[in-house]
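I am attaching a structure below and will ask some questions about it afterwards.
The other protein chains are all here in position, but one chain of the complex has been omitted.
Up next, chain A:
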Amino acid sequence: MIDKTVTDVAQAVAGIADGSTVMIGGFGRAGQPVELIDALIEQGAGDLTIVSNNAGNGDTGLAALLAKGRVRRIICSFPRQHDSWVFDGLYRAGEIELELVPQGNLAERIRAAGAGIGGFFSPTGVGTQLAEGKEERTIDGRRYALEYPVRADYALISAHRGDRWGNLVYRETARNFGPIMAAAAGTTVAQVDELVELGALDPEAVVTPGIFTNRVVAVGPRSWVRDGGFVGGVDIDGNPLSGSGASR
């Protein structure tokens, strides 16, 4: 019997060594595997290279991992946000290395790693600072720059539902980097709101087939979703609306 489920987030992040490259899913807070990141902080691995679209929001999740000084280098497209004060401070102090990558090149480099592609020519960034020094090729009259795959030792992602074979479905725009990161890491760890029986996920609708997933851990439903239905009643950060008028 194949059973990729683990019972808690500590088991889910077990084995991540110092110096590992770790992909962390999410676009802003949407799809960010906060429970797995908290477990990684608890687990203690340091000197990490993180691959993630953003560099943390507020003081929780990825920002908390950064604040603990566990991250040596981050590969990222959009570190600067209104609530990225943790990254901003580390960057200004020279305490974190940044490889800034245009978002589509980042996504495609991750996809390439998962698909066994050794490199590809992208038009994005050609003629700008971010493609300086890269090998160029003109194909059908258009300039392209050579981009290499980005792979990782671990990927930590967040999905909506999963089964014990590691099949995953996502919810809305929280899907973002999950499916491509799942394929690009040696060990892919998915936290899910809900673990379902084998066969409960419609095979036509599975987004990440279980072959890409190594560990699945249920972390419980998000406060704005109950029994698979959206109930609202939170702000954009997922915090309950203040006052008695919180809708449900």
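As a working rule, a contact is a pair of C-beta atoms (placed from the backbone, for glycine too) under 8 Å apart; a residue touches a chain by one contact, two chains touch by 3 or more; residues count from 1.
In the analysis below, contacts and distances are computed from a predicted model.
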Legend entry - Among "Sarcosine oxidase subunit gamma", "3-oxoacid CoA-transferase subunit B", "Ferrous iron transport protein B" or "Acyl carrier protein", the UniProt name of the subunit that does not appear here: "3-oxoacid CoA-transferase subunit B"
Inset, instruction - Could you tell me which of A:A155, A:A174 or A:V189 touches the chain that is not displayed? - result: A:A174
Legend entry - Hidden partner chain, residues of chain A it touches: 27-31, 53, 77-81, 84, 87-88, 91-92, 98, 100-105, 107-108, 110-111, 122-130, 143, 170-180, 207, 222, 224-225, 230, 232-238, 241, 245-247
